[in-house]
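Here it is, the structure, as structure tokens.
The complex appears here minus one protein chain, its other protein chains still in place.
After this line comes subunit A, so read on.
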């Protein structure tokens, strides 16, 4: 199983019946493909849709029904559309139960940087700052390292997305939970040891007494 699939499958286990969930682009989008059988979850697209369904067959694409990347999607029975003020009222107002976002860096306090690399990549924050500030639960889906360097660092060198710490970080090596402003290693991926995770992580991690193998279904 590749790293992205592993991360998406593990995060899908955080979903609960009836949740309103917002998925960012990249690995987070893959989570929608692993909703546990029989569970009903409402996915929000921040461009103004609750009830986002799968990508339509090409001939069935409706140009006015798209995801936040502008790609055609479908709307499930019971879906609702609304303007951007309501969409971000849902996000900031605490109505979104969980958001899953990509990350560039997470620091030892659980703070996330995911929207720019000064001088290099300046895409803009889009909805990320509102999501991290307002969603009830924030899950980061990212590779543990980039070009061999840990993305979990003592302090973010990149501009922060929010001063609200994230709740959970899921990588291809581990699941790390933030509580009380500290990061704790709680699960390791199949075939990965606690020592390997600690060696690949620049920030200091607490290690749970009962580190478990990462469940995938």
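What we mean here is this: contacts are C-beta pairs under 8 Å (C-beta built on N, C-alpha and C of every residue); 3 or more make two chains touch, one makes a residue touch a chain; residues count from 1.
Methods note: contacts and distances are computed from a predicted model.
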Chain left out of the displayed complex - its UniProt protein name, from "Electron transfer flavoprotein subunit beta", "FAD-binding oxidoreductase", "3-oxoacid CoA-transferase subunit A" or "Xanthine dehydrogenase family protein subunit M": "3-oxoacid CoA-transferase subunit A"
Contacting the left-out chain in the complete assembly, out of A:18, A:33, A:54 or A:126: A:126
Absent-chain contact - pick from A:38, A:63, A:78 or A:148: A:63
Contacting the left-out chain in the complete assembly, out of A:29, A:105 or A:162: A:162
Residues of subunit A in contact with the chain not shown: 45-49, 62-66, 68-70, 75, 81-85, 87-89, 91-92, 119, 121-130, 133-134, 159-163
